[in-house]
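Every protein chain except one is present and positioned as in the full complex.
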Amino acid sequence: MQSILYPGGIPLWRNVVFIQWVVQIISAIVVIAIVSGFIFNVANEIQDREIPFGFSFLDEAAQIPIGESVIQYDPSQSYLYGFTVAALNTVKASVLGVILATMLGIIIGVSRLSSNWLLSRLALVYIETFRNIPLLIQLLFWFLIILELPNVREGYVFFDAFYLNNSGFYLPWATPLGGFWPWAVLTVVGIVGAVLAFNYLQKRETETGQPSYPIIAGFVIFVVVTIIGLIIFTPLELVIPERQEGPFGRLQGGARWSGSFFALLIGLVVYTSAFIAEIVRAGIQAVNRGQTEAARSLGLNTNNSLRFVIFPQALRVIIPPLISQYLNLTKNSSLAAAIGYPDLVSVSTTMTQIAPAISLIGMVMVTYLAMSLFYSLVGNIYNRITRYAGVG
Amino acid sequence: MTVGVPGWIRANLFSSPTDGIITIILGFVVALAIFQSINWVFFTASWEVVTSRIPLYVIGRYPQEFYWRPETALLLISILLGMAWRLWGGIARGFAIAIIIVTLLAGTLPYLGVDLGAPRYDATVAPDPPPVSLREKNRDISDAQRANAIDQKDITTLTGTTYLAGTLDGDEDRSDYYSFTITDAMKFKTILAQQDANANLFLEDVNGAVIQSSDNSGTSDDSITTTIDPGTYYIRVDSQQTADNAYVLSYSVTDPPDLLVNLLFIINFLAVAIGYGLATIRAIGTFRNFLILSLVFFIVSAILVIGTSYIPGLDPVATQDLGGLTLNLLLAAIGIVCSIPIGIALALGRRSHLPVLKYACVVFIEVIRGVPLITLLFMSRHMLPLTFPETVSIDELYLAMITITLFSSAYMAENVRGGMAAVATGQTEAAHALGLRGWQTTVLITLPQGLRNIIPAIVGQAISLFKDTSLVFIIGMLDLVEMGRVTIQGNLDFVDDGHEVYIFIAAVFWVFTFAMSYISRRIERALGVGRR
Partner (left out) sequence: MKTKLLIAMLAMVSVFAVAFSACTDDSGPTDADLQNAQATASAAQSALSDANARADAAEARADEADKMAEDAKMMADEAMMSMEDTAGRLAQVQDRGHIICASRNDVPGYGSLDDAGRNVGFDIDLCRALATAVLGDPEAIEIQFITAAERGPTIQSGEVDMLVRTVTWTTSRDAQWGNYAQTMFYDGQGFMVPADLGVTSAYELGGAAVCVTSGTTTELNMADFFRQNNLEYNPNVFEDTDVVLDAYESGQCDVFTNDRSQLAALRTALPNPDDHVILPETISEEPLGPVVPHGDDQWFDIVKTVMSGLIYAEAYGINSGNVGSVAAGDNVKAKRLLGTEGTIGQEALGLSETFMQDVINAVGNYGEIYDRNLGPDGIDLPRENGRNALWSNAPCTDCPKGGQIYAAPLR
């Protein structure tokens, strides 16, 4: 192509393609130099100073105590297994935290816009209080509240099966028997069926305007299938907590959700929900006011206009910051060590007694990174699905 | 529609039955919570763990002879506040007035007998066994500077040597004497408490002449506070009863109030006034000038507080001595200010069409955002030094600054990216149509509009970063939270007073973050979010 400015052809220094290549190469060199320099130097120094670094310790017996675990744990098991147990504890707290914080956050965020003066003011106070105090202090606060419960010997007992005291909530729990897997398969089938039914009925409701109760129908299908499975296969055995002999009155069997776990969960949920509430409020306010008015003029009541018109639109604004709150919640769960919940950071700290600290902290970082990337991935997928069609 | 208070109540609190129930339940809960908190704060809690260490919480172990430096920085900030008051009024006026009140109190209270400095010696002694083990306590009072902590026994000072055996047993021996010696002019305070029956307190010089006395009746506490010259003195406890009379005597010695330190506090209102005055001059009182001045004052303040070896008279302060709330504020401010340019660079990199640059930025941002700050700080303390030759050592303070800045810039990059994405495509197209080049469009059109969009987000990030700075304990620094923790953990007297410390810290953080979030909401409103 002949240029008017450069009749002799575009000179190299104005050639876009060329310059882009140069920039690419230079930046690649810079990045590679920094990264490789970092790795080289560190590797060198680790060798020079004889700093133990490596992962061979992972197979050895961990010999450390872990207070509670999702899967069975014993100190004679390996470091890797212990690390997994701790990671699962973190996952447990963060997944439950994410779900509950979202629910509470939406309630508070909507209350913030309520017409009840006291309610909206209280929502504001809630947000400004819990958002502005360091989480660590809040966790300690909730932990102290939990400690106010009577101890395990004097705590509350319901139906001789549920125990509530300051070391936790003890409840009957099912342990899997032989028929577990067939039952699990059947349950999955039930869930799929329930979802299909829900979708079908929901669609019919919106198309015909006839009330078709999609939620109830889906739920009924799920419950019926599950119960049938329970009867046929007897997959689970219910274990009820029982009090042990001895001066300590320890409760054994069933499941225990420890006081530390509750304090952590409450703290994370309360703290994060304050942020989520603000996000929800901003999201709802970001929806054009005309939308509400239009919904009203179509005859939808407040509830339905919120549910079918405002919220779906607000969601588009809400989701990206919401995902980053999920990231924060997950990372914040690393403060659990302060109140005695054996999360990833807490257990790794214990492991550094003998195992190399740098390797362990590196593993902790990678694990958190994996969880964060998972949330980011979910967020990105959602963004892609809900993107406005035709808007670039 | 009814008006007045009943009308308002009906409209806002009891507009429907559900509303009414909600109001009543919430009202009950709120009343109970307020009652309980007041009860605890004023009657149950013991606040000594906080009041005895105020300077440590505010500024850490900063050397006393350098106190004028952070105070000067505070004056600069006050000038800015004064300007803000004039420019915007409202909340800025509130802050300015608050800072005037706080500084006036801080500057005058030491002269009104209230101790704000940590007592350099503070012990509670009962008459039996003899009061103190001397050598260790001696050094605490004698040294004018904390620098000489241990080899001070040659400078003998406060010693509870002359102690008359026996209790105040009425008949013969109705006075107990405690003697002490000081080598510098000091502020002396003694309290006589927990008496069984009425007893009085006297401070006498070496010849027995009474300098000051306290003769409260009954078993109420007696106390003496006075500034005394070097010399030997006696504390005399006189029983007024013929019965046995047990008591507890406590005494403490502090430096007399430092005139320069207090004066710099007291003149703070002048700085606010100067700022206000400056802003009334039309040429100076613009938003743009305010921003420029803020940046300049910020840099000057940071240099004043940290110190530098390049400017004589501003010796660098040892990293271990920098702490308390000042450290939190300093690190958060540096983190936010420095992360803005880096964040912009990263965001531009991430928006670039060149894959190498783009993915380098993406990886950096996602990795930094994906891991807890604790682990980043750990690695920066133990891995970063390994990337340098053994002879190069990086000060912990700079490690903290670098790590926090990098951490913040990853979040900043995402904010900037979001802000730029929100700029309407039409703007870019219009710029192109006007013949602007690519970089001109970015620098002149997209970026400024994007940055304006994200001002609330930046304030929000400042809030989180401020709270996150409490994690620098990982690299051994004593910020406000860690100082509180150390106070509790390291003293058997305080190990059961954790709640008071944490409530205090929570309140301090709350005040600052609430102020910031208020500003954020004001900006948001000014930008018209939610009012389309």
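In this document, chain identifiers A and B correspond to the written order of the chains, with residue numbering beginning at 1 in each.
By definition in this document, a residue touches a chain if its C-beta (ideal position, glycine included) is under 8 Å from a C-beta of that chain, and two chains touch if they have at least 3 such contacts.
The model shown is predicted, which means the values in this text are computed figures rather than measured ones.
> One chain isn't displayed here. Which of the visible ones does it touch?
Across all of the complex, the chain we cannot see touches A, B.
> Can you tell me which of B:A45, B:L109, B:I211 or B:A345 touches the chain that was removed from the display?
B:A345
> Of A:I10, A:I51 or A:V317, which one is in contact with the hidden chain?
Here the residue in touch with the unshown chain is A:I51.
> Which residue numbers on subunit B touch the omitted chain?
These residues touch the chain not displayed: 52-53, 55-56, 60-61, 118-120, 122, 133, 135-136, 140, 146-151, 153, 318, 320, 341-342, 344-346, 348-349, 352-354, 357, 378, 381-382, 385-386, 388-396, 398, 401-402, 437-439, 442-443, 473-474, 476-478, 485-493, 495-496, 498.
> What does the interface between subunit A and the hidden chain look like in terms of residue numbers?
These residues of subunit A touch the chain that is not shown: 16, 19-20, 23, 26-27, 30, 34, 45, 49-52, 63-67, 75-76, 140, 143-144, 147-148, 150-154, 166-167, 244-250, 252, 259-260, 337-340, 342, 346, 348-350, 352-354, 356-358, 360-361.
Just so we're on the same page, only the chains that are shown with their structure count from here on.
> Between subunit A and subunit B, what's the gap in Å when you average each chain's C-alpha atoms?
So the centre of subunit A lies 34 Å away from the centre of subunit B.
> Sort out for me which residues of subunit B touch subunit A in the complex.
12-13, 15, 19, 22-23, 26-27, 30, 353-357, 360, 366-367, 369-376, 378-379, 382-383, 386-388, 390, 414, 418, 425, 463-464, 467, 470, 481, 498-499, 502, 505-506, 509-510, 513-514, 517, 529-530, 532
> Show me the residue ranges of subunit A that touch subunit B in the complex, using the header's touch definition.
On the subunit A side, the touching residues are 20, 23-24, 27-28, 31, 37-38, 41-42, 45-46, 49, 115-119, 122, 128-129, 131-138, 140-141, 144, 282, 285-286, 288-289, 320, 324, 327-328, 331-332, 334, 345, 357-358, 361-362, 364-365, 368-369, 371-373, 376, 392.
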